[in-house]
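Of the protein chains in this complex, one is absent; all others appear in place.
Letters are used for the chains, namely A and B, taken in the order the chains are written, and counting of residues starts over at 1 for each.
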Amino acid sequence: MSATVSQAQAQTISPGCGMTAPEPSAVQVDASCRPLLLLFVSAAAWLLAASVIGLIASLKFHSPNILAGCPVLTYGRVRPAALDAFLYGFALQAGMGVLIWINCHLGRARLAVAPLLTAGWFFWNIGVTFGVLGIFAGDNTGYEWLEMPRYGSAPLFFGYAAIGIAALISFHFRSRRELYTSQWFLLAALFWFPWIYTTARALLTIWPVRGTMQSVVDWWYINNLTAVCFGFVGLGAAFYFVPKIVNRPLYSHYLGIFIFWTLALFGSWGFAPIAAPVPAWIPALSTLAALLTIVPMLAVAINVLHTLCGRDQSTKGNVTLSFVLFGAAAFVIAGLLNAVCSLANVSEITAFTWFDPARVQIFLFGFFAMTIFGAIYYIIPRLVPAGSLSPGLIRLHFWLGALGIILFAGPLLIGGLKQGSDLNNAGLPFLNVVQGTLGFLRASTTGELLILLGNAILVLNIVAMLVRVGRASATAAWAANSRKAEVAS
Amino acid sequence: MSNEPRQTNPAVADEAEPIAGRVATPIWLIALLILLAYGGMLYLNQHAGGFNPAVYQPYASIDEVIAAQPMDPTQKLKALGKRLFIQDCQVCHQATGLGTPGQYPPLVGSDWVNAADPNRIIRIVLNGAQGPLTLNGQAFHTAAVMIPWRDAMKDEEIAAVLTYVRSEWGNKAPAVDPKEVTAIREKIKNNSQPFSPDADLSHLAPGE
Partner (left out) sequence: MSRGPLLFLASFFALATSWLGFVLVPQLQIGGQQQVEIQETGQLYPSRRPGIAAQGAAVYRANGCFYCHTEQVRPMGFGSDVERGWGGRKSRVQSVAQDYLWDQPVMLGSQRVGPDLANIGLRQTNAVWLLAHLYDPQVTSKGSVMPPYRYLFRKVPLKVGETPSPDALPVDAGAPGLQVVPTDDAKALVAYLLSLRSDVILTNTPPWPPPTNSAPAASAAAAPTNSPAPVAPAK
């Protein structure tokens, strides 16, 4: 196996005397990172579940009576279940997997304390399962993006802590001490999530603050989870995979650090809607912060585009690159929409309409999920060298996902604008306003179907690979046994 | 970079990790940031309501909120009256309105002050007072004389100070209209002598 060859090479190259352990090769790092496969497989499963549940939710706009008899399947329970399954079951979990893999590679560190990671994985998924089931049962906490009841969020947090500690220990024992740009983003996201999660849950469900202060904390949490945790993990992945695949250096480390500081300072300021029942300065400040994030958006575009400049044409077909570049474009679009929506004139039209969920989905799926897909398709074959993913299916997934998010968000953006201007026309009865949005909602269901198919393909691809590997190793073991038996006889 | 032959399996880990270039951040980006920050500060000036928790949209500042408050119409009069009281009356009647026993009668809880019709106390302020005084049913012995204010104070000012006195220290009597002072000043214009409260005014009926 090539692993032993490079190991021997590394040992002859590095100085002896046991002063420093030889730097592990990329293959050795991958071998140690194999437990991350757990994270990716369960993330993919949760993604599929979230898509199915989300589809049930959007079907209700085709006819309100669909599945209306059962309290478990009412829209008000199905929608948050789909959202939380996506956020905590897929996005955060897969994000952690990508974060750890990239960190281990950049620092040339073996994944440490793998049993802790496995235990963390177990508790995490227990937590998300209980949480989603709790939402179906009606134990919704009432706070958006934090709907999971306590018996779901507590195991989830402990699972995160275990995985995070494993990540930190691996990072501490890395061989390469110099930090690459991506690591700034990834480590910041790693530390920031427990802070915002414990703060939000403490101030909302354990020692609740009074009145609309709860909404302020909720908005702060939502924005920090989106812009910092997901945003930083996605950006870290983009700044890793784009240079690596096109085999050129990242355009500018300093620009990357500039993006880091500006997003840390301005991106994390909560998005309080204008004219919310809070003192006027809170929405005003969040508008300012949202407008200032235009600068890091532009910087991301510059950094990525310049990295691509002059690349070898042979990299054009690389599907991970397609995913990551699509994600980067969606990041810039979503960021600009965010900044525009924070202006009072625009918010007057778009607030409380379908424009907002569409904008959020462009970020969550168009940017984060697509980037993670690209990362997963790059990482998994390296974690399981004996297996291979079908490239045709991967490319199909890309097109389904790309078209899916465009078909999902596009009608909702337009429909949201129409809904907003209709709402502002007081002469138009409310029922007419709602009727006017139905066409757009139904059109966006096609996008959801495509996304669902793409997610199903992801699961299918991974499962098929694992089955093949399982069969191959079983066959090899059987063959080895029968050879032994032959030799013995 | 290793020289081992590349395997046909595409899932061979590449050894090289990405490196980052050292191009400086474009200056125009930083300039844009500063420009946006400056514009943002101007925006906050207009829309943040001075970071005051009482300011909600669409009001832009606490002054606007204060200005929009429904005003008690006598508030202006009371404010003027308080100023005049401190300036002119406090020296005798004290800031607490309790006066000095044996010298200056108290205004707190006084039946003269709190009478529904202020015609008696308007006369006292206009012309001054000298003589026996029965306050709340008891005799108030004093040799002091209250000076007249008919020349020192205008009608509005007398009305203001009386409104203040009638609403302060627990007194709850209605405000005094400057027109009432004008009318009484007209009635007593030929009389420039101080009034004796018991002798001249105690029999005065409301409306006179």
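Following the convention adopted for this analysis, contacts are C-beta pairs under 8 Å (C-beta built on N, C-alpha and C of every residue); 3 or more make two chains touch, one makes a residue touch a chain.
What you are looking at is a predicted structure, and each value in this text was computed from that prediction instead of being measured.
Within the full complex, the chain left out of the display contacts the shown chains A, B.
Only one of B:I27, B:L42, B:M71 or B:A143 touches the chain withheld from this view, namely B:M71. Within the whole complex, the absent chain has one touching residue among A:S42, A:Q93, A:N140 or A:S322, and that is A:N140. One of A:P35, A:P243 or A:G270 touches the chain omitted from the figure, and that residue is A:G270. Check A:S215, A:T287 or A:Q361 against the missing chain and you find that the one touching it is A:S215. Listed residues A:G76, A:G317 or A:G470: the one in touch with the omitted chain is A:G76. Contact with the undisplayed chain is limited, among A:A188, A:I362 or A:L458, to A:A188. One chain is missing from the display, and on chain B it is touched by residues 52-59, 62-63, 65-71, 73, 75-76, 79.
Within chain A, the residues in touch with the undisplayed chain are 60-61, 64-65, 68-71, 74-77, 79-80, 138-144, 177-179, 184, 187-188, 191-192, 195, 199, 203-204, 208-217, 219-220, 224, 228, 260-261, 264-265, 268-270, 272-279, 282, 285-286, 344, 348, 351-354, 356-357, 423-426, 430-431, 434-435, 438.
The definition used in the following text is that only the chains that are shown with their structure count from here on.
Averaged Cα coordinates give chain A a centre that lies 57 Å from the centre of chain B. Within the complex formed with chain A, the chain B residues making contact are 2, 4, 7, 9-26, 29-30, 32-33, 36-37, 39-40, 43-44, 47-57, 59-60. Within the complex formed with chain B, the chain A residues making contact are 2, 5-6, 9, 25-27, 29-30, 105-106, 108, 176, 180-181, 239-240, 243-244, 247, 249-256, 258, 262, 274-275, 277, 279-281, 283-285, 287-288, 291-292, 294-295, 298-299, 302, 306, 344, 381-382, 384-385, 387-388.
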